[in-house]
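Shown below is the structure under consideration.
Of the protein chains in this complex, one is absent; all others appear in place.
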Amino acid sequence: MNIIYFVVQNSFLFIVPLMIVALGGMFSERSGVINIALEGIMIIGAFFGIFFIRLFSGTMPDQVLIIVAMLVSITMGVIYSLFHAYASINMKANQTISGTALNLFAAAFTIYTAKVLVGAKQIDFKNTFRIAKVPLLGDIPVIGDFFFKNTYLFTYIGLALLLLSSYVLFKTRFGLRLRACGEHPQAADAAGINVTRMRYAGVMISGALAGLGGLVLIVPITTNFSGDVLGYGFLALAVLIFGQWKPSNIFFAAVFFGVTSTISNVASIIPFLAVLKLPSAVYKILPYLATLVVLTFTSKKSAAPKAAGEPYDQGKR
Amino acid sequence: APKKATYEIAMITDKGDIDDKSFNQGAWEGVKKYAEDNKKTYKYYKPTEISTAAYVAAIDLAVSGGAKIVVTPGFLFEPAILVVQEKYPNVKFVLLDGFPNNQIYTADYKEKITSNTYSIFYREEQSGFLAGYAAVKEGFTSLGFMGGMAVPAVVRFGYGFLQGAEYAAIELGLTSVNVKYFYTGDFADTPANQQKAAAWYAAGVEVIFAAGGKVGNSVMSAAAAAGKKVIGVDVDQSAESPTVISSATKGLGASVILALDSFYKNKFPGGTKVSLGADVNGIGLPQNFAKFTKFNKAAYDAIFAKLVSNSIDLKDNADAATADLLGLTKVIVTLEN
Amino acid sequence: MDYVIEMLNITKIFPGIVANDKINFQVKKGEIHALLGENGAGKSTLMSVLFGLYHAEEGTIKVEGKEVKIHNPNIAKDLGIGMVHQHFKLVHNFTVLENVVLGVEPIKNGQLYLKDARAKVLEISKKYNLYIEPDAIIQDITVGMQQRVEILKMLYRENNILIFDEPTAVLTPQEIVELMKIMRNLASEGKSIIFITHKLNEIKAVANRVTILRKGRSIATVDVKSTSVEELSEMMVGRKVIFNIEKQAQNLGKPILEVKDLVVKSNRHHKNAINHVGFKVHRGEILCVAGIEGNGQTDLVYALTGLTKVESGTITYKGKDITHQKVRTRSIDGISHIPEDRHKHGLVLDYTLAENLILQTYFKEEFQSHGFLKFDNITNHADALIKQFDIRSGEGAESSTRSMSGGNQQKTIIAREIDKDPDLLIAVQPTRGLDVGAIEYIHNQLIKQRDNGKAVLLISLELNEVMNISDRIIVIYEGEIVGEVDPKTVTEQELGLYMAGSKRENVS
Partner (left out) sequence: MKNLSKNKAVINGSASVLSILIGFGFSFLVLLISNAPYSFVGLTTLLLGGFNGGMQGIGNVLYTAGPIILTGLAVGFAFKTGLFNIGATGQFIIGAFTAVYVGVRWTFLPVEIHWVVALLAAFIAGGLWALIPGILKAYRNVNEVISSIIMNYIGLYLVNYMIKITIFDPTKNQALMPTRAYLPVYGLDKIFTNSSINVGFFIAVLMAIIAYIILEKTTFGYELKACGFNRFAAEYAGINSKRNIWLSMVISGCFAGLAGGVMYLAGSARYFEIIDLLLQYPEGFTGISVALLGLSNPIGIIFAGIFIGYIKIGGFYLQWYPIMPEIVDLMVAVIIYLSALSFFFRAKIVYVLRKFEAKK
């Protein structure tokens, strides 16, 4: 049982950032802008959030500090995403090119800036944000062990964001309009919706969530940040597509990926796997292979937003 | 406008950066300290790729930038130094953890050291030994070794760690000490490494010796979550996390400082190869034992003296292909892959 | 005289073309005002300016006497202007209701609240006899219903000025009659309607006045009652148009295509798209398959041309069983296909005109040797076809097809397909959206094929076209052939009943 708790608790380290960033990507693509810059935005978010933590560590209570740091990451993520929005919405640029450029720039920028500011590309920080046990809830048998021990505030924020995303997308006026812009911007425009504004909103939400996701990914896994997020932005993109642009499916995709990855990393302490003595390569490959197999059988019908990737041109029919 | 500045002391990074928490960082700190203390100009250069040709080009660049002495950390530089020591007879080379050779282990093998090259090795197995010894003496019986890539220095740390644990187990009359043993295959702080460490802690491991640059940061992160301990590597890493109880250091910086100092005193020990161990204070644990409850300075000094006097025979990477072939009796090694 | 809309001196320029050149256009309250003109005359552009989608370089717009600046559709909406666009502006995966309320969504506590909206929509739908299913997804409903959704959108917004841009191009005769009723109803309530159509008889039927555009200029605004169809068309094209095509007597040959018991599965629903269909096409005849959109014509054509798999049954062409043959093989064997959707199937819009003209033949000796294209031949071929078919474009053979007007794009396809000298020409909606001049030209081409002893299979929703040029008509309804009629004897009404599924005869 302990092992199961352990796997679940640890899976959240993958699930939460992947899900948050994929949800971000969803808002962008639902508004009609493909955002391949998620990786870069994560880097920017992580960089500023962690830099903030480093500067203000100890000056305020830990959970307050992390909340403010999250706000910093979100803000910087939004600001950075504006470059993508400007290129792809105002300038009608090729969205892949713009995204690729922003990925390159984020990596170079953080390293360059870190070196100028702290003399090294690595930014050390103290992770004092782990919650060993949530008061009261942590004492609930089973459930407490699964979800309220050895955890981070992120987990709950992530789950809240999942519910919120789903609500916003399907239950609000904003969501309806956003989806219309991603499916048929001409129709939205004709209905009096400002497509530019909605697309900006979509990209900026993706900036906020990807920025946050960068911080959420890095904080629990290390004690210093060295200017990359290990390709998680691309994995989040995979989760987004795997999740067919729907919040609930994105959640399941992230869980699928998070749990299989965790199992592969900790196989050696799972008794029935440990005896197999398989090479670690097998475990490392397994989550990816499984995803590929699932995709093979679920991709016939794609739910991709129809207009995603196409600059909106009022004149075009 | 400023002219092309000249830098007397140069370091070439191998593949990490000067803040890799490992080789490059250790060497760089030595270069920096010596140069600043003695008002010398200094600079590091990054090669364009990880190849002999690129290393040679970087050394060319350093020399054209006025380098009189070039520090190259890591065995990857061996073939490059073989070339440049003759190309630049007036420039001195300090090769850490390597000996100039062409790395072709066939009939074409060539090795040569000229009078302008000084080759320094470290007896990491001794440092690892102290770490393993201290851990078991402290009362831990479930240990972990998480190395980065299985390069010779890392392997020596690991083997020493196991043998130190064995030595202490025998002294304490323990019947068994369990050690999980793993090379991560990178020097990075990935979620995979963090989870691996977390899994080990969850499975009862009490302390992990993290010998792999930034792998240590993942291990520390996991240790903090599990309320367990870490032993750092190369330099004193206690400042990085309260979970670090000690570090198996090697005198990277100190040896670089010594080499630079001898160079400027015109006593450069060129043409020689040294292996720095306990006898010359080339390795050791930091002198602060406050995070131990049972193990202490006296115990450390005693075992250290034995290493100095060479009365403990340690096996290194040349003696065993894998860790389970070290012939240990008390230590039960679980190799993971 | 009080006008609800006055567009004065409107000029709208696109790169390389003056789409609207100092146009004056005035609409009275409560009238149905038709807007007529060739393809590319500037009708849609003018309406887009009025609706705030485009911004005119010059000119003023007055609504109910007051000068207004319409920067975007929101302002148009506030002024009570609504538009049914030529290409429907509906979100394909939203429900009918969501599409109707899009942009004016009612909310309650920050949440979408559609209950009252649904009631209102149903009420309007009842009042104007616009049958819809509020919860159906757009992509699942017929074009006719989509049209009604567009109209509902306008009515829901309580617009007083309604623009219909070619609303009838996709409707059945019955639906057209219905629509006209609705339009008259709306007008009698005091709403003003601008009605764009290429069909002169529709203008005669409902419009009060008509404004004619040609090449971006307004030629005249006239009273419909006092003007004949011939006069209208002459004003529009600048020359006389012959409506009733003179066909030579038919010289019927042997059957070239024989379809037996054909079944094609649908990829949209569980029923068969084509359900046990059989018919023959002979040399020297134009056989028309009439039917309302969505009744299987598309699938039938895909099956005949090899774009889709056949479930069962056989297709015999020139005596050979081609049921399972590849598209390419059929094409080489002499089947040409003018596809329904010129942008989806007919053209590679990013290719030049010359490249598009070899889309079906690039692999032939004439255009390649050992896998290498013969560019000289390709250009010469294009130049010849451009001349022969009068394809107009900016840069001749090198023009990007994307930049060409719809009519000329269509001509490109027709040129390519006829140039192949096919034995069987399958023409689907060959004249959709084209002006009368272009239509005349294309009809002549089809008849020439027939007269040369080739076969033509025409799929069309245009009753006019069906009646005018075909030698024989079969009607398809819900994937089955429900009747075969002679165009010389059948009435439009009767044909319409077949198409709507209300009349049925057993055909062998």
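Going in written order, the chains are labelled A, B and C, and every chain counts its residues from 1.
In this section, a residue touches a chain if its C-beta (ideal position, glycine included) is under 8 Å from a C-beta of that chain, and two chains touch if they have at least 3 such contacts.
All values derive from a computational prediction rather than experimental measurement.
*Asks:* I'd like to know which visible chains would be in contact with the absent chain if the whole complex were considered.
*Replies:* Per the contact definition above, the missing chain touches A, B, C.
*Asks:* Identify the residue among A:Ser98, A:Thr155 or A:Asn249 that touches the chain left out of the display.
*Replies:* Of all options in A:Ser98, A:Thr155 or A:Asn249, contact with the hidden chain holds for A:Ser98.
*Asks:* Decide which residue listed in A:Ile4, A:Met60, A:Leu276 or A:Leu295 touches the omitted chain of the complex.
*Replies:* For the chain that is not drawn, the touching residue is A:Leu295.
*Asks:* Touch as defined at the start, partner being the missing chain; which of B:Met149, B:Ile170 or B:Val280 qualifies?
*Replies:* Considering all chains, including the one not shown, the answer is B:Met149.
*Asks:* Which candidate, C:His55, C:His87, C:Lys309 or C:Lys326, sits in contact with the chain we can't see?
*Replies:* Going through C:His55, C:His87, C:Lys309 or C:Lys326 one by one, C:Lys326 is the residue touching the chain not shown.
*Asks:* Touching residues of chain C against the unshown chain: what are they?
*Replies:* 305-307, 326-331, 337, 339, 344-351, 355, 359-360, 362-363, 367-368, 371-373, 395
*Asks:* For chain A, which positions touch the chain that isn't shown here?
*Replies:* 83, 87, 91-94, 96-98, 100-105, 107-109, 111-112, 115-116, 228, 230-231, 234-235, 237-238, 241-242, 279, 281, 284-285, 288-289, 291-292, 295-297, 299-302, 304
*Asks:* In the full complex, which residues of chain B touch the absent chain?
*Replies:* For chain B, the residues touching the absent chain are 1-2, 4-5, 43, 45-54, 56-58, 60-61, 64-65, 75-76, 79, 103-105, 149-152, 183-188, 190, 192, 317, 321.
Methods note: only the chains that are shown with their structure count from here on.
*Asks:* Given which chains touch which, is the overall layout a line, a ring, a star, complete, or other?
*Replies:* Shape of the chain contacts: a line, open at both ends.
*Asks:* Centroid of chain A to centroid of chain B, CA atoms only: how many Å?
*Replies:* Each chain reduced to its C-alpha mean, chain A and chain B end up 36 Å apart.
*Asks:* Whole-Å distance, chain B centre to chain C centre, using C-alpha means?
*Replies:* 77
*Asks:* For chain A and chain C, what's the span in angstrom between their mean Cα positions?
*Replies:* Each chain's C-alpha centroid was found; their separation is 45 Å.
*Asks:* Among all residues of chain B, which ones touch two or more of the remaining chains?
*Replies:* In chain B, no residue touches two or more other chains.
*Asks:* Where in chain C do residues touch two or more other chains at once?
*Replies:* Residues: none.
*Asks:* Tell me, which parts of chain C touch chain A in their complex?
*Replies:* 14, 51, 53-54, 72-74, 77, 83, 85, 87-94, 98-99, 102-105, 107, 110-112, 153
*Asks:* Inside the complex, what are the residues of chain A that reach chain B?
*Replies:* Of all residues in chain A, those touching chain B are 2-3, 6, 10, 13-14, 120-122, 124, 126-127, 130, 150, 217, 220-224, 226, 230, 261-262, 265-266, 268-269, 279-280, 284.
*Asks:* For the complex, give me every residue of chain A touching chain C.
*Replies:* 171-173, 175-177, 179-180, 183-184, 186-194, 306, 314-315, 317
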